[in-house]
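Only a single protein chain was left out; the remaining protein chains are all shown in position.
And now, subunit A:
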Amino acid sequence: QKWKKDPYVVTMGKFSKVTNYIVGSLRSSDQSNQRRPPSEMADFLNDTIPGLKINQQEEPGFEVITRIDLGKQPEVSRREPVSAEEWAKNMDSEGRILDVEYIKRLIFKGGLCHTLRKEAWKFLLGYFPWNSTKEERANLQKRKTDEYFRMKLQWKSVSEEQEKRNSRLRDYRSLIEKDVNRTDRTNKFYEGEDNPGLILLHDILMTYCMYDFDLGYVQGMSDLLSPVLYVMENEVDAFWCFVSYMDQMHQNFEEQMQGMKTQLIQLSHLLRLLDSGFCSYLESQDSGYLYFCFRWLLIRFKREFSFQDILRLWEVMWTELPCQNFHLLLCCAILESEKQQIMDKHYGFNEILKHINELSMKIDVEYILCKAEAISMQMMNCKELPQTVSEILGIENSSVTPDSDIGEDESGAELSCPTSLYQSISTPVIAANGTRDGAQQAAETQSLTPA
């Protein structure tokens, strides 16, 4: 019965060794099967979500042949957060950062100690150029302060009468007021009735509407601003850092939500390479389009981790190491950790959604960062990485499997990140010390959540 329903999953377990053995010998003849022609793509999704096309696997057994062996997941350790001393040592007398790649690697491997965040986030987010001097940054801040208050004055000076005739501004204001009132209200910085943090949150979001009136305000943006403002403790700096963050996240919030669709498609490519059996299972439960990752992607895991963990996770992601779209590998890492429970308990569409949704606040951030990094190493070391995947991750790989229809690829990613850079960070910069042992231990257990 079970075999009939999902022959692939059942068969995979038994034949995985065999397939690994025959993959090599079949490789040369199966390249055309790497990606399906558009005619084979399931089109029922288009009925529900225009523009979202995911290669639904209609003959699961077929994939056994094209499976690519990623090898064993390597052990990964993390290091201590970058200290103020390390940061200062890497700056010349005029305040230029000496070795940008080095400091980014340190941040990727361990994050930042909290006192450094206020300064370092401005670089990570792109508000401050890495090669600027202290003086240049002071001048920049002066200019940006003027620019901010000019835009703030624009909405501040709209009279009640004017606003009556401006429905879009009115709608933005009403949305912002509603959401500011319910953003991280348990955090000290935003709790209580007349907390100044709330007014700053409100004013920055209103000013962002003036900065980008076409986008205005969309739900979720207050979640992205809140940690940034908390760290900056300054209206103008928080605004410009938020502007930079929104540059990355803009597509998620646009009318057609193209950013969300693209990421779901990219994620499905990555997950298929990592674990095609799990993909087949999800498809058999009408969940192949990975909707359950919606909240993760829309606001970069903001609701999945504690406030403090989000500060760590975001600064690691902002290094753009070890590859492009690292956040999608974080999704893969979480999904892979939950795979066993989902499949063992034979969760269906509703149960999968509920299970993933309820992982919120139960995931160990250090563990998942290790696991995602390990997955990135697996993929980068893979000699037969499908071109679609190397484009999503931005890896240059001379031995990639060429795709015949590359022009149609949705990811549109550019090849930029050299593999050599990656290899240099795969060896821990500094040996993991005591505080990281917990994360390493956790990495050895199967599930994310404590039993």
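The rule we apply is simple: a residue touches a chain if its C-beta (ideal position, glycine included) is under 8 Å from a C-beta of that chain, and two chains touch if they have at least 3 such contacts; residues count from 1.
In the analysis below, contacts and distances are computed from a predicted model.
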item	value
Protein name (UniProt record) of the chain left out of view, among "Nuclear pore complex protein NUP43", "Ras-related protein Rab", "Cytochrome b-c1 complex subunit Rieske, mitochondrial" or "ER membrane protein complex subunit 2"	"Ras-related protein Rab"
Selected residue (touches chain absent from view) among A:Glu75, A:Glu163, A:Glu233 or A:Glu358	A:Glu358
Contacting the left-out chain in the complete assembly, out of A:Lys89, A:Lys156, A:Lys178 or A:His250	A:Lys178
Option from A:Asp69, A:Glu119 or A:Asp286 whose C-beta touches the chain left out	A:Asp286
For subunit A, the residues touching the chain missing from this view	1-2, 5, 48-50, 175, 178-179, 181-185, 218-220, 222-223, 253, 255-257, 260, 285-286, 289, 291, 294-295, 298-299, 303, 345-346, 348-350, 353-354, 357-358
